[in-house]
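Missing here is one protein chain; the remaining ones are kept as they sit in the complex.
Naming follows writing order (A and B), and every chain is counted from residue 1.
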Amino acid sequence: MTELIIASIMTMMTAATPLMFAATGELICERSGVLNLGLEGMMLIGAVFGFAAAAVTGNATLGLLVAATSGAFAALIFGILTLNLLSNQVATGLALTIFGTGLSALVGVDYVGETIDQIGSIHIPILSDIPIVGRLLFGHDPLVYLAILILLGASWFLSRSRWGMILRAVGDSDVSAHAIGYPVIAIRFAAVTFGGLMAGLGGGYLSLVYTPLWAENMTAGRGWIALALVVFASWRPARVLFGAILFGGITILQLNAQAAGLGIPAAFMSMLPYIATIVVLVLISRDAIKIRLNAPACLGRPFRAER
Amino acid sequence: MPIPDSPLLSLTGIRKVFPGCIANDAIDLDVQPGEIHALLGENGAGKSTLVKIIYGVLRPDQGDIHWNGDLVQIANPAQAREFGIGMVFQHFSLFEALTTLENVALALPREDHDKLRARLVETADAYGLALQPDRHVHELSMGERQRIEIVRCLLQDPQLLILDEPTSVLTPQETETLFETLRKLAAERRAILYISHKLEEVRSLCDKATILRNGRRVDDCIPSAETARSLAEKMIGKRVESVRKRATTQQGNIGLQVSSLTTHSHQPHGMDLSDIDFAVRGGEILGIAGIAGNGQIELMDALSGETGAPLGGTIEILGTDATHLNPNERRDLGAVFVPEERIGQAAVADMTLVENSFLTASARMKFSPNGLIDWNAVGSFADNIVRDFDVRTTGVSALASSLSGGNLQKFIVGREMLQEPQLLIVSQPTWGVDAGAAAAIHEEIQRLVSAGAAVLVISQDLDEIFLLSDRIAVISQGTLSSATPANDVTPEDIGLLMGVRHTQQEKTKYAAA
Partner (left out) sequence: MLRLEPRSTQSLSAAWLSPMLALVLTAVTGGIIFLAMGKDPATALYIYFVEPLTSSSGLSEVAVKAGPLVLIGIGLSFGFRAGIWNIGAEGQYIAGAIAGGGLAVFWYESTSAFLLPAMLLTGILGGMAWAAIPALLKTRFNANEILVSLMLVYVAELLLVHLVQGPWRNPMGWGFPGTRVFPDAATMPLLFTGKRVHLGSVLTLAVPFIAWFLLARTRFGFRIKLFGSAPLAARHAGVQSNRIIWQSLLIGGGLAGLAGVIEAAGTIGQLMPDISPGYGFTAIIVAFLGRLHPVGVLLAGIAIAVTYIGGESAQISAGLPKAVTGLFQGIILFYLLAFDLFTRYKIVLPSRQAVQQ
């Protein structure tokens, strides 16, 4: 029984990790005032390019780097369209998801069914060998720690660093930031790129560590769930951690329940994460004023500087 | 050490062209150290463009800038600040979600926040500008916000301080305090460039004035040696026909009766209204004065029915209880509304004037009986607005965004007036509008009242309030003072009512006295 619980918690963390990556990136992006709905597309692009790179080179770490980079490139397209060409952010985000779905399917054709060497769990002598707690605290794969580290880093960045303050300022009032001399577009570009980097990494984690294989549309809505997590977290990084673990838990719960055969049809169990997302959104959004207080004031609005 | 009487800042031949207009053309300007220099002009004369060039927000198309005698290029605001130029914007460049301290830190080079907090408090105290470093801007009044902007500039030890229409958000008393601060700064040999279109202010404060009209410099003068009238003539370029105050007309039935109106704002940083009472009769204008952000927008929304039924109280329009009616049902009773936001609320930027005519007139003008729109009828209605209200446009199929501020407001006011209302509720009727259009709008409002309609004017411009109103009330922190006849009060009396909450007790006392 203990073994089962430990295993469940371990897998819960792996299920939460891609959400943590993607949601942290999107959170930073949204804090600068840009809404990128293309998370799902960037994750798929990261997943397929990461997997392809690992399959070709046999190096999973390199695969992760490629995953992150390709996500960032996808985000650059989004940035050029929305920030330079002032296109509608919602429409462009959807376009990025459709593009990413198509591109990843095309690139991935040759890699369906291939396998790669997985990135294993870390093992710290002594610490990892402590009964129960040892594995729970020190027995995950390194990317779980990386995701948490980036999340905490983002939290520190926003609340304590000068650049974080500038980023918040740009998201709060682009006009004011421009008036006192900050390069609004450049700052937003950086935030959008970071969002792409993280989404790509989240996708890469799915194809390189979580499964590890490539299948068409393998993100299965995780990009959208990560978007919901940002709202759930009220644009505060620390709460993303909580939300991601909650969703990881639901995912593992329904998988375990299916395995246990509770008599509930598998399809209904699989609906659980999606329905949970809706329920969470409803609970969080009920107070419209609170949502608007927390959301960056410029979120989704195009900005054109006059010179 | 600059040579005495050599200019601190010297502009020559500044030109800036925007799509469709020449904002600045061949402008020369010298500002001496220790001088309070007024930049005087109507809305749209090019004052804001010129100071944005000086502060590096905009780049001039032509012309030279000399700073302390050296030819310089001011590429961006950061560089302007390095030179020693500070600026207080008209629409503040503040961040509502951030604290006062963070707002200040953003405009300064990297500095430890604890040290900065100490410097901030010290500077604020030295110039009599009370500030609390850790409060969020969205909690603060307009006056407090302006103090942040000023302190933020002062912390950079500027040699030149630019203020763009600083008193438009201040009470008369706050204005006097600001002037003392500015005189203190001038005494320290800092130069101040003071932008305004308020003549009396310029006369009492400034050492020198440069007058702009249509983007050009038309004159320099010593303001104290001029009269308000002569300044206005230089500014507008023709003899000023002062709008004559209408003789009080016979008062009719009650057009609008508001009792104990209480609302809860739906906006994150909104103001709640509490216990508002007033009435407007046919043939009279009630003016509601007050500093922006004290509940004017919420009052307008509650009266037009846009935010639904209030939390408490009643609204009667022309004798019918309208508390629970929607905007179009209120229009059917005979009311029309001109809200403060022209683009995005009163009119839609990317719709044509015809479509914008349909926007609010469809209810009273019956443009869509049974749901089908009679676009021909709307078109001729739009033609009438453009003709009767002298709206300068290429035609009724032009987009609203192509109209200048003054013309758009004439169109909006015209659209409502042509519906022959018995009640007009208008907020900030001439805010940011050029003098010609403002006079036209004031005349139309007077004409409507003379014809027997009831009019409520909400305005933060005291001159406008006194020009139009028969009675005046003051809105402050979501409460409204009792209305008093305009002839019985001075602007200073009204100013004293601006910073306080108007409780029921105080109102009764006031009414008794």
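Quick note on the criterion: a contact is a pair of C-beta atoms (placed from the backbone, for glycine too) under 8 Å apart; a residue touches a chain by one contact, two chains touch by 3 or more.
Given the structure is predicted, the values throughout are model-derived calculations rather than measurements.
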Contact set of the excluded chain (shown chains only): A, B
Listed residues A:Thr24, A:Ser207, A:Thr251 or A:Thr277, member touching the removed chain: A:Thr277
Residue of A:Ser87, A:Ser234, A:Asn256 or A:Asn294 in touch with the missing chain, whole complex considered: A:Ser87
Options B:Ala228, B:Ile254, B:Met351 or B:Leu496, residue touching the unrepresented chain: B:Met351
Residue among B:Pro133, B:Gly215 or B:Pro339 touching the omitted chain: B:Pro339
Per the touch definition above, residue among B:Gly34, B:Gly63, B:Gly237 or B:Pro327 touching the missing chain: B:Pro327
Where the unshown chain meets chain A, residue by residue: 37, 41, 77, 81, 85-88, 90-92, 94-96, 98-103, 105-106, 108-109, 216, 220-221, 224, 227-228, 231, 265-268, 270-271, 274-275, 277-278, 281-282, 285-288, 291, 304
Touch residues of chain B, complete complex, unshown partner: 17, 19-20, 61, 304-306, 326-328, 331, 337, 339, 341, 344-351, 355, 358-360, 362-363, 368, 371-373, 375, 394, 397-399, 401-402
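One rule holds for everything that comes next: only the chains that are shown with their structure count from here on.
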Averaged-CA centre spacing for the pair chain B and chain A, given as whole angstrom: 45
Residues of chain A that touch chain B when the two form their complex: 162, 165-166, 168-169, 172-173, 175-182, 288-289, 292-293, 296-297, 306-307
Partner chain A, residues of chain B touching it in the complex: 18, 56-59, 76-78, 80-81, 89, 91-98, 102, 105-107, 110, 266-268
